[in-house]
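The structure under discussion is supplied below as C-alpha cells; questions concerning it will follow.
Only one protein chain is missing from this complex, and each of the others stays in its spot.
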C-alpha cells in the first residue's frame, strides 16, 4: 500500500466542500496519514478565550484536503476507511458561541433574547487513562470522560456546481457530527465531481449525540485512513459500515425530515443487501432501527439510522469492501 | 406489599388520559399485576386482516386503568416501577395503516398521494428462543428477532382540564413509544390531578427507535409494576431511571422541539442531582448525551435524552427511589 | 328569527372545548347576542400589571358557551355567521408573557435563555375615529391603528372523546387567531358530538398575521352571530366564507404541516365547488392562493389558505348558505 503523509500549513486549510483545488492526487488503495486542526482553528486555548473575540466565523472547521481520487467519476462511490484517530494534542476545547447551538436562539431560529453567556471549557487529555477531564466553570464538579475520538466533518464536493462551507452537512457528507464516524468505520459517499475531492476535519475527542451546545470536545487529530473507490453505486445519503452496524446519515430541516431521509436511505440499503421489498424493509426497520441523533445544531440537522448486523442474516455491502479494508488496515 | 391483580373487560378499556373514572384506588407501595390488550384492540389476527376494515380508529391503544393513587396531589411525582413485562400471547401484529406512519403522508403532513398499501405482518413468538419471527410478505426473507418487551403508553391525567386520546404523547406521558420503558425501569411522572389517574397499555414485544411505520410488534402484555408516590418534585417531562441510565422523554413537533425539551429536562435533572449550573450542565450533556429517538409517527413526536450513569459521579435521584423499588421488586 | 342574549357570569366561563355542559340549547336559525371576556380574563388593566403576577394561566381565553345546537350530529356542518363584532370596552391590552410568543423560547422550543421582559401595553379605543392607540413603552412613538375586530377563538367539542384547552387550535377550530374571523364571515365547522357544543371568545380589536408576541389587542367583545346547521358535509378543517373569499384554516406543527393541511383542504373544497380533479385543483391553487398566516405562537400554529372569489367562476358553497345568512343578517 502506498502511504501518503500530509499536514497542511495554515494557508492550505480548505473552508469549503467544492471550490478548492486538490491538494494532492491519490490512487485508490492509498493510505493517508493526515493531521487535522480543530474546529476553532486552534484559537481557543484557555477558559478566558471568548469565542466572539478569538474566532473568525469565516475560518472555522478547517479541512485537510481536498484530495483528488484518481478515476473517481460522478455516480461512483468513494469509500473512506478510518484506520486510526489519534488526538494530536493533550488538550481540547469546547465553547458556547453567541447564537449558535441547540438550546439558544440562532440566526435561523431568530428570537429577541440576548445571547447566552460565552464560555470556554478546556479539557485536559490524560493519555494513560484515555480520558478527557470535564471541569465545571461555575462550581467544583469534575469528571473524567472516556476519550472516544471521531471526525465531525467528512465530505466530497457537492453536486449541482455548489460550494458549501465546511459547517454544513448535506448529501455530500460534510459537517455531520456523528459519533459513528470513528476508527474502524468505513464511510461511503456518492461522488459528484471528477476526483471526488474529499476532505476531512473537525476532530472530536468525544461528543454526545445531538451535540447540544454546538461544539464537542474539539481537538486536533491525527487521522489514518484508506481510500478506495467503487465504480457506480453512489448512495443518495452518506453511509457508514462498522463491524457491527450499518449506518445511514441524512441531514436536513426540520429534524423529522433528516430522520425520514435516513430511514428511507436504510430501506434502500436493505433492498440492496437482501432484495427486500420496500414495504417489507419498512416493516423490518420499524422493529430493529436504532436512531441516535448526530447533531441538532448545524445549518442542517443530522439524523442517524443504524442497524446492528447481528439482527440480520449475513449480508455483503459493496462486495465486501468494509471487510477488505479492515484486512488492509490490519496490515499497517 | 399489597398485590392487586386486574384484567379489564373489553368495556372497561380506557381510551383517553383524563376523562375516565378510576377503575381502582391503590395505595403507594402496591404491586399491580395487570393485563393489557394490544394497540389494535386484538383485531388484527392474520395477514389478511386489513386495518381499514378491522380497526375502529376511535378504539385503538386501549388502556388498563386509570388507577387512583391515594394521596397523590398536583405537583407530586408518581413513580411506576416496571418489574416484569411478559408477552400474554404467542403472536403479535404490525401493520401499515393508511395515512399513518413516518414515511407516508398523514392527516397532518397532508399530501396528494394515494395511501401506501395496507399490509399486516403477524409475528409468531417462540418463548423458548425468546424471539419473534419476521417474515417478509413479498419474498421469502425471514429472520428471528429477540423479544425485548416494552410498554408504548404510560401516562397520567393531563393538566389544564384536558382529556387526550391514548394515541398522544405529551407532558403527561401517554403514547411515548420508547424502548426505554422496559422491565427494570422506573418512570417518574408529574401528577396533575388528585389521584394521578395513571394507566398503561400498548405492549410491544419489540420496537425499533422511531417506530417508522407507526406500529411496533404489538401484543397483549402481562405487566407487573409497583406504584410509589413522591411528594412534590413533579418533573415537566416524563423521566425514566434504569440501573444504568437516566432518561428524559419529551414529545412535541417539530422533532427538534421534542429533542430540545428532552435536553432541557435533562439539564434540569443534572442540576438536581449534582448542583450543576445550567450552562455547565449544557456543556457536560453535549459531550455525554445519548439521543435515541422514540417515535416520529404519533400526534407528537417523542425524543429521548439518555445519560449512562457510569459516566457520572454517584448520584441519587428522588432519594434513591429507583434502588428502593428494585429491592422491593426483588422480593416478589 | 329567535334572538338569544347571553352574558356569562365569571363562574360560567368555559376553559375548554369539550368537557363542559351546555349553557344553552339553541335551534338552528337562532341569533345569538353574546358578550365575551378578553383573553386575559380582564386581569391586565394597566401597563404596570405584570402577566406573571396577574394571570392564572389555567384561566386564560375564557369562552362564552358552549351552546348545544338542536339536531347537530357528528358528521354535520355547523355554520356560524358573524353579524357584528363590537368592542365592549373602551380599552384593550396586549402583553409579553414569559416564555410565550413567536420570538421567544417557549415550553416547547425549550432554550436556556432568561425570559424576555414582561411588558403590558394598554390600547385606548377611540370609537369616533375607530382606532386603537399604540403607545411605545420605551420612547414616545405613538400611532393610531384602525379597529378591525375579530374573534381569536371559535370552536366545537373535539372528536375522539378529547377535551382541549381554549388555547389550542386544531381540527375542531379553537384558538385559530386568524383576522379572517370577522364580521360578515361564515365559519363552517365539522360537528363531532351531538349538539356540536360550540363556544366563542378571545376578541381582538385588531391583530396582525402571525400574532408575533402571542397576544393581540385583546378586548371584551359584543358578538352577534347566527347559528345554522347543514346536515352532513363536515369539513376536515374549519372553513370560512366571506363575500369575497373562500378560506381554510389548518393548525399543526411544524408550520409547513399547517400550511399543507390548509392547502389540501382548499383543494378538496375546489373539488366540491367545481368538480375539479385534485391535480387540476393543485395547479390552479398554486397560481391563485393567498396564504396569510394566522398565528405562529399557539400550541399549534395556524395557517390560512384563501382564494378570492373574483378569480373563480360563480360557485355555491353549502347550497348558498353564506348568501342566505347575509340576507338574514341584513334583516336584523
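Before moving on, here are some points about what is shown:
The letters A, B and C name the chains in turn, as written, and every chain counts its residues from 1.
Going forward, contacts are C-beta pairs under 8 Å (C-beta built on N, C-alpha and C of every residue); 3 or more make two chains touch, one makes a residue touch a chain.
Since the model is a prediction, treat every value here as computed from it, not as a measurement.
One chain is not displayed; in the complete assembly it touches the shown chains A, B, C. The residue from A:36, A:261 or A:289 that touches the chain not shown here is A:261. Contact with the undisplayed chain is limited, among C:112, C:217 or C:230, to C:217.
Of B:112, B:308 or B:332, it is B:112 that touches the chain left out of the display. Touching the missing chain, out of C:55, C:112, C:276 or C:325, is residue C:276. In the full complex, the hidden chain is touched by chain A at residues 15-16, 18-19, 58, 107-112, 160-165, 236, 250, 252-254, 257, 260-261, 263-265, 267, 278-279, 282. Interface residues of chain B with the unshown chain, by the touch rule above, are 103-105, 109-114, 116, 254. Taking the complete complex into account, residues 94, 96, 102-103, 116-117, 119, 121, 134, 136-139, 141, 143, 145-146, 206-217, 253-256, 259-260, 263-264, 267, 274-277, 279-280, 282-293, 296, 301, 303, 305, 311-313 of chain C touch the chain not shown.
To be clear about the criterion, only the chains that are shown with their structure count from here on.
Of all chains displayed, B has the C-alpha centre closest to the centre of the whole protein C-alpha set. As a whole-number value, the distance joining the C-alpha centres of chain A and chain C reads 47 Å.
Taking the mean of the C-alpha atoms as each chain's centre, chain A and chain B sit 32 Å apart. Multi-chain contact residues of chain C, defined as those touching 2 or more other chains: 109-112, 254.
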